[in-house]
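Every protein chain of the complex appears in place save one, which is left out.
Let's turn to chain A:
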Amino acid sequence: MKLITHNMLTSKCLKGVLTGYPLAINATDVKVNEVDFNPDFIARIIPKLDWEVLWRAADSLGHSEGLPQVVESNYEANQEFLKTAHKVLLEVEVEEGYLTCPESGRQFPITKGIPNMLLTEAEVQ
């Protein structure tokens, strides 16, 4: 699971859960996989992100170095910033661990980098 996905993912499909966001990350295995850098894409995606959630997620995985806590204005032109954001969003991956719903405490396992968001019949709204 990449952090761009974590930034979007919720447990709101659980019965009784309203926003289910952000999911807490517990990681036992984290990898960094190289991905082609596309500054246009990164610049376009930043307004859509919850930056604070991204920063905390990166920090909890030990990858917040160089990542500002707040996005500065004019970030589109700042190559260094875009590169750091690129790495954190697309290259850092949680391979094994689990996510926890902030409202219900329900845990969702991550195996081989894939979060399992399947619900039981009783959990479906």
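Here is the rule we go by: a residue touches a chain if its C-beta (ideal position, glycine included) is under 8 Å from a C-beta of that chain, and two chains touch if they have at least 3 such contacts; residues count from 1.
Criterion: contacts and distances are computed from a predicted model.
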Name under which UniProt lists the unshown chain, selected from "18S rRNA (guanine-N(7))-methyltransferase", "Cytoplasmic tRNA 2-thiolation protein 2", "Ubiquitin-related modifier 1" or "Cytochrome b-c1 complex subunit Rieske, mitochondrial": "18S rRNA (guanine-N(7))-methyltransferase"
Touching the absent chain when the full complex is considered, from A:Val30, A:Val71 or A:Met117: A:Met117
Residues belonging to chain A that touch the chain removed from view: 1-2, 4-5, 8-13, 19-21, 35, 38, 40-41, 44-45, 48, 50, 90, 112-119, 121, 124-125
